[in-house]
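All protein chains but one are shown in place.
On to chain A.
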């Protein structure tokens, strides 16, 4: 009796949060959906069709390509770095790398772009010191963005896989060795299968981070590299034909669908890896 009263009462405590999210998050999302399917006051899919054509499609594809490349490269390199740190005998090294990863994974946005411009931009310190400009070096393209995005992606991957690598019990390796397995066989049949969910989960997170990044790209390349976030920003700030304002909303919906699909891969994976790595 008393228990059920507490229960119904405590449900009210979560109400403000839910109401807040419905209003502040739900309403804009509904308007986004509504605006995508409205053109000049009537119901239509014209915006969506337009957002999947020509320059807009190129931008969407460019974003997916960049994010996929960053996710895979960052995933692989981050895992190697994490393994190097986890197997190291130096406690201090491990702690330094993890703390630095925590900071660098959050180092994004405008400051990140400026740090790289100061390093490898046209008048950057490294560019001028090594005379890279004469060899046709430029940071302001697809590969430059990849290089810069890896700067926060690799640390993020380190943070994601270190707990998983810690969860690989030494006993498993010993058991495999006692049964005559080589290092390669241990990784092929034990290590990688156990780690796969965590690794893929990290890759998905990296994809999401690179896919939604706007500030770094805006500060670095302006609009020379076609990216969907830059196109949305362009359209929102009025840089679009009259009557086509809702294309920004349609592009946003495209982005949410892509991000949602990728995240849908992540959630079941995370549950599976949690089962092994307690």
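Keep this in mind: a contact is a pair of C-beta atoms (placed from the backbone, for glycine too) under 8 Å apart; a residue touches a chain by one contact, two chains touch by 3 or more; residues count from 1.
We adopt the following convention: contacts and distances are computed from a predicted model.
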Among "Spermidine/putrescine ABC transporter permease", "WD40 repeat domain-containing protein", "Phenol 2-monooxygenase" or "Succinate dehydrogenase hydrophobic membrane anchor subunit", UniProt-listed name of the chain not shown: "Spermidine/putrescine ABC transporter permease"
Touching residues on chain A - with respect to the absent chain: 6-14, 16-18, 20-21, 24-25, 27-29, 31-32, 35, 80-81, 84-89, 91, 93-95, 98-112, 114-120, 124-126, 150-152, 154, 156, 159, 162-163, 166-170, 205, 208-209, 211-216, 218-219, 229, 232-233, 236-237, 248-249, 252-253, 255-256, 259-260, 263, 267
